[in-house]
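Left out: one protein chain. Kept in place: all the others.
Labels A and B are assigned to the chains in the order they are written; within every chain, residues are numbered from 1.
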Amino acid sequence: MFSKDILTQVDNLLSRYPIKQNALIPILLLAQQENEGWLTEEWMQHVADICEVPLTHVEGVATFYTMFRLKRPGKFHLQVCTCVPCCLVGGTELLEHTEKKLNIHAGHTTTDGEFSIEEMECLGACSFAPAIIVNEDYHEQVTPDKMDKLIDQLKQ
Amino acid sequence: MPLLNEFSMPVFQIDGEPVEYEPGEKVLSAALRCGKIIPHYCYHPGMSVVATCRMCLVDVVDLGNGRPAPKLQTACSVDATEGMKIETLNEKVEEGRKLVNEFLLINHPLDCPICDQSGECTLQDYAFKYGSGKSEMDYSKRVNGWRDIGTFVALERNRCIQCSRCDRFTREITGTNEFGMFNRGHELAVDTYTDRPMTNKFQGNMADICPVGAITEKEFRFKRRVWKLKKNHSICTGCSTGCNVTIEHDRNEVFRLKPHENQSVNKWWLCDEGRLTYRKMNERKSRIHQPLGLIGENLEGISWEKAYGAIAERIRELKPLPQEVLALTDTHASNEELFLFQKLLKEGFSSENIFCPFPTWEQSESDFFINTLITTDKTPNRAGALALQIKGDQKNKKLKKVIEGELKVVFVLGNPFETELEFKEIIKRTQLVIHIGIFHNSWSEMADVVLPGQFYSEKEGTYTNKNQRVQSTEIAVKALRKTRPEWQIISELSQALGHKSSFESIPQVFNAMVQESKAFTGISFDKIGSFGIELTKNTKDPGKNVVPEMTAI
Partner (left out) sequence: MLEETLVLFKNIRNPKYDKSLTGYKKTGGFKSLKKVFGMKPEEVVQEVKESGVRGRGGAGFPTGLKWSFMAKGTGKPSYLVANADESEPGTCKDRELMLKDPHLFLEGLMIGSYAVGCHHAYVYVRGEFFPAIKILNAAVDELYADGLLGHDPLGSGFNLDITIHTGAGAYICGEETALLDSLEGKRGQPRVKPPFPAVSGFNGCPTSVNNVETLACLPFIFSDGGVESFKSFGPQNNSGTHLVSLSGHVNSPGVYELRMDVSMKDIIYEIGGGIRNGKKLKGVIPGGSSSPVMKADEIDVLYNFDDLAKIGTMMGSAAMMVFDEDTDVVKLLHRITRFYAHESCGQCTPCREGTHWSRLIVRDFLRGNGSEEKLERLDRVGGNMLGTTLCALGDAAAMPIQSFVNKFPEEFRNYYATA
């Protein structure tokens, strides 16, 4: 579960709110980070104990928000936006291109566990569309060529 | 039109009619209290308001300040105010109800033919009343898999209309948080998330509050169509709380108990153990079917006249002194039965040797009201016995003394002192043992005469609960042909022994009890009504032990 160093971060988070439950989402995101990008029942119970809430509450929260993943993602999680503005300038085509390049559909991971693709709703970079996020980094005005170069770069 | 303010509470209008409300009350709550039905699913008076089903949409033509609300409002979330005018019968509201109904039916399966809720399903009722009658949904409905949610209730996830009453129940009422809301949007599921059976003792209530057949009681599943059931108001006799119930039966078979609302006792709830007491109502094998008399070595069936005659004769022979007579009863007996039993001893034998067991019992204290419903005293009338000053204590010291004296006649009502084998050994050797009871037990085996009584569902009676509230039962199912209610048996026995008093009805007995017993002064039978009435004087109960929240019993 949380290491000693991360626990100080957790304590700091808990101290910024009047009630422990209020810190649930940031702590749960931290837990996901610690567990290689996804949440297991064990981790959810651990966070439930820290924030003093029932397990069903944490499960309810984890299944509500898009960013909480209950399946292990790839080492590089490609989140491609296909929402309205990105869709107007080639977001859908970008997603299809990425799926072809990696030979998997959105919502799946490559067999070597390196890449996974997720189709996203608006990422808030609309004037700089098409936009994608790789793990925690934004990439904007991504063309199929740029995507190819990016994937090749990550493969190394 | 001016409002005639002969009401004591402030008033607003629904469809031109005045409706009283309490300050801070919601429109829907006030409307329902006054008998004005506004259709709704997610609202429940015992839980928080979420206003998510949108079925209770009404047209607020005047917010109380002369201006209308800009759009339809949910009646469950609008605070009633003086001068407010609500319309529920106009076209806008009809359209609103129609569209909510349509939206609910696009994913709800057409399970009515196999669904237990049919006949008491508000979705069915409202679809019939407000629905369009034809489906315009061309696509596949959402389908969810099976989930095991508990020992007492079953879940059909496809039928759920996401009203979230069950989620609020386990969060606000029982505090066990076993249910929750998961996923988002049209995948929203309200259940236990994984196969994690619930362990709370009030699961049956979730089947009651579920407006559709998503949560149903396993005991009742597929047994009987609800429109065939007759309903009678009674009380649960599983413990001393005396939760109000409806006994639902068909052709003399009881199918289930449902809670009856009583804000002073159980609010809207009933525990699972209490629900299961219906099984005993159908129990026939171990019942005593007719009066029995000891002829030779065996108990054989005899007529009532012969039974009373034999008892009277034997007593004339024995001529027992007051200390030679003993009456034992349990606290399952009603107030009337205990009162008449006590009278029989006093008038017939000048004896006060009437005892019942008074072990210690526990009442829990909890932040969650529902946890206080279950007590460890599994009899319904301990407080009645105490009020009538039936004798007894935790260690049965006084009773022991009496038993060790010379006893000639012992009357036993019910099944008291079940585990006191020593007492039973001594009493076995008494010359005349009379058992008045419902089920065969070791007392009936050792008795000389057995007089068959009737179970709670078959007779009238009043019982005093742990908070000194007197409540009554009514006759629900027909009793076995050759049995009689115990109050009648004791009264007839009294007469057979030559005593003066005789009683023809429960109210008569009750009112005599009020006259003769201090604890019952100030009340009368007609004041009991549907909600019961509290005794004016509190009798101390030395065996009551208040504990913080009980977990397992």
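Before moving on, here are some points about what is shown:
The definition used in the following text is that a contact is a pair of C-beta atoms (placed from the backbone, for glycine too) under 8 Å apart; a residue touches a chain by one contact, two chains touch by 3 or more.
This is a predicted model, so every value here is computed, not measured.
The residue from B:Cys34, B:Met137, B:Ile295 or B:Val547 that touches the chain not shown here is B:Met137.
Of the candidate positions B:Ile14, B:Leu32, B:Ala51 or B:Val265, contact with the hidden chain is made by B:Ala51. Even with one chain removed from view, subunit B keeps its contact list with that chain: residues 49-55, 57, 71-72, 74, 77, 79, 96, 99-100, 102-104, 106-107, 136-139, 161-162, 164, 181, 183-188. Mapped onto subunit A, the footprint of the missing chain covers residues 16-19, 21-26, 28-29, 51, 53, 57, 60-61, 64-68, 79, 82-85, 87-89, 120-129, 133, 136-138.
The rule is simple: only the chains that are shown with their structure count from here on.
Residues 177-184, 192-193 of subunit B touch subunit A in their complex.
On the side of subunit A, the complex with subunit B involves touching residues 54, 56-57, 59-60, 63-64.
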